[in-house]
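As you look at this complex, bear in mind that one protein chain is not there, while each of the others sits in place.
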Amino acid sequence: MSRYLLRFTALGYVAFLLLVPVGFVFYRAFGDGLGHAWDAVTTDRAIHALELTLMLTAIAVPANTIVGIILALMLVRTRFRGRGLLNAVVDLPLALSPVVVGLALYLLYGRGGWLGGLAERGVHVLFAFPGMLLATMFVSLPFVVREVVPVLREIGTEQEQAAETLGARPFQVFRRVTFPAIRWAVAYGVVLTTARCIGEFGAVSIVSGRIEGKTETLPIYVQSQYAFDFDTSGAYAASVVLALIAIATVVLLRVFQPKEEVL
Amino acid sequence: MRVICIALLGVALLAGSAAGASRGGSVDLVAYSTPKDAYGKIIASFQKTSAGNGTGFNESYAASGDQARAVAAGLKADIVALALDPDVNMLVGKGLVPKNWAANSHKGIVSDSVVVFVVRDGNPKHIKGWGDLVKPGIQVITPNPFTSGGARWNVMAAYGAQRKAGKTDKQAIAYLKKFFQHVPVQPDSARAALQVFAQGKGDVLITYENEAIYAEKKGVHTEYKTPKSTLLIETPVALTKSGLKKPAAKAFYKFLWSSTAQKAFASQGFRPVVKSVAKSYKFYRPSGLFTINTTKLGLTGWTKVQTRFFHPTNGIVAKIEKSLGH
Partner (left out) sequence: MVSDRAGGALARGIALGYLSLVVLLPLAALVWSSRSHGLGAFWDQATEPEALSALKLTLALAAICALVNAVAGTAIAWVLVRDRFRGRGLVDSVIDLPFALPTIVAGLTLLALYGPGGPFKVDVAFTRMGVLLALLFVTLPFVVRAVQPVLLELDREMEEAAASLGARSFTVFRRIVFPNLLPAILSGVALAFSRAIGEFGAVVLISGNLPFKTEVSSVYIFQQVESDNGAAAAAVSVLLLAISLAVLLGIGAFRRWRTKYDHA
């Protein structure tokens, strides 16, 4: 029956392309035993890489969430010239190759760039934390905005207007009317943003300088272990950490999936 | 709430950049891709000395050419340990390394090596000399000469070996073209090339002798052959202008030629340059060994060779690669 054929083909495609590689990461990491994998992932350098990744994420996610909500409100609730342009700019990070993002930062903050003089004054952006943070913020910017905009459109302004006529101040309106309506969209967007921050590789790789124990994020550490240190088990062990985070992300996405509002 | 978050952001940025600024007693080492284990040992020994006690090190290892460019773009470095002189001289041109960086008794060279062939265990394809590399069906792994220093040593070894066998300059260049026809992939650094070879790609890897020894240490199923005619690899180290301002960096620089450090190099497969140490190690001496300054073979020193062979648009290698692409 064609139904079974379709099901078999479609699922086979997913299995071959997705499940087998991800499963293979676990297989390779634990191939020499759990203890070996644990040792590989608890070296000073690996722990630092994880900490750095989490620190970048811990700053970029709240920043992009707050700015994202503000931008979403601007895009949906206000009319101003250049609104279409703002929309395009917000979506831009999704269309850009991460390499191009890294390049742009490199050109701006490197020697000879517009802000290249900062390095001489002791403010190191490239090859240091600030540059990596800027790269992470850039690539993960659009997600909260894109999740919140359609919800804002859908819920309309009636409830907000009602609250205002009842005397509520703008921030109260936001806190008590708008935000509760968008919070699942925000949560979904936050999960996507977090996943993007943790997994970012290309842009951060260019601006980081790959200084061991100082500017290596966990994805950069994976590549470094594989390509430099001949430590394939180290690379796979770190990959498992990232894969586990990815799986947790997928679970959370399911939990926060925008549901039909049942009022 | 917004204000708090923006403030946090600002603090984080400042903290991050402050953390990046140099603290007293920390040395920034920027090196090429292969000597990581060696420097690990040397740094540990240095930290046990009185001059090095309490000194922190920031280390970065990647392809030599890439590292030089990173330093030029602002990567902090007190000591640059690169694969060949031109990469250091590029930094002199940018005003980051003093002109007289090589003015010590070893001309700034901290260790030696030779170009060797790494083959599979048992050498199933019977690769012994440069002529075997261009036999039909043989796949050669060598890194990208525009990013890797090791790749440039490899190319000049190939050229020099042809000249040593009596070929003319033209014929040697024709050999180089055949050589590159047998290269299916050019990883960006010497270490990356070893990784690719270890995965099973290619029949022979051209690399540093110390890298071949490293491969054996790591249990890769390879052996290596030193061709009779091959190039002496001399890898330089330089103090940058910022390194000159740090007593710890200057002390570490001097330490690299101490017998402790030279012995550490030797234990990792690098050939020591200090004669008293080199005497106690039995490194194989190829009968047809030449250097980058062996003029009669057309090897007229790195400055001229770098321009003639490795200029990104007009160099011989660039032209060869272009001609092979179509």
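To keep things simple, chains are lettered A and B as they appear, and every chain counts its residues starting from 1.
Just so it is clear, contacts are C-beta pairs under 8 Å (C-beta built on N, C-alpha and C of every residue); 3 or more make two chains touch, one makes a residue touch a chain.
This one's a predicted model, so the numbers in the text were calculated from it and none came from an experiment.
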(message) Out of B:Leu29, B:Ala73, B:Ile127 or B:Met156, which residue would touch the omitted chain in the full complex?
(response) B:Ala73
(message) Even though one chain is hidden, which residues of chain B still touch it in the full complex?
(response) 2, 6, 63, 65-66, 69-70, 72-73, 144, 146-147, 184-188, 196, 199-201, 312, 321-322, 324-326
(message) Give me the chain A residues in contact with the hidden chain, please.
(response) 2-3, 6-7, 9-11, 13-14, 17-22, 24-25, 28, 63, 67, 70-71, 73-74, 77-78, 89-90, 92-108, 110, 113-114, 134, 137-138, 141, 157, 160, 164, 170-171, 173-174, 178, 192, 195, 198-202, 206, 218-220, 222-223, 226, 235-236, 239, 242-243, 245-247, 249-251, 253-254
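Definition applied: only the chains that are shown with their structure count from here on.
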(message) Give the list of chain A residues in touch with chain B in this complex.
(response) 59, 62-63, 66, 106, 109-111, 116, 119, 122-130, 133, 209-214, 226-230
(message) Which stretch or stretches of chain B touch chain A in the complex?
(response) 2, 5, 8-9, 12-13, 15-17, 19-21, 28, 33, 36, 58-62, 70, 72-76, 187, 189, 191-192, 194-195, 198, 214, 218, 220
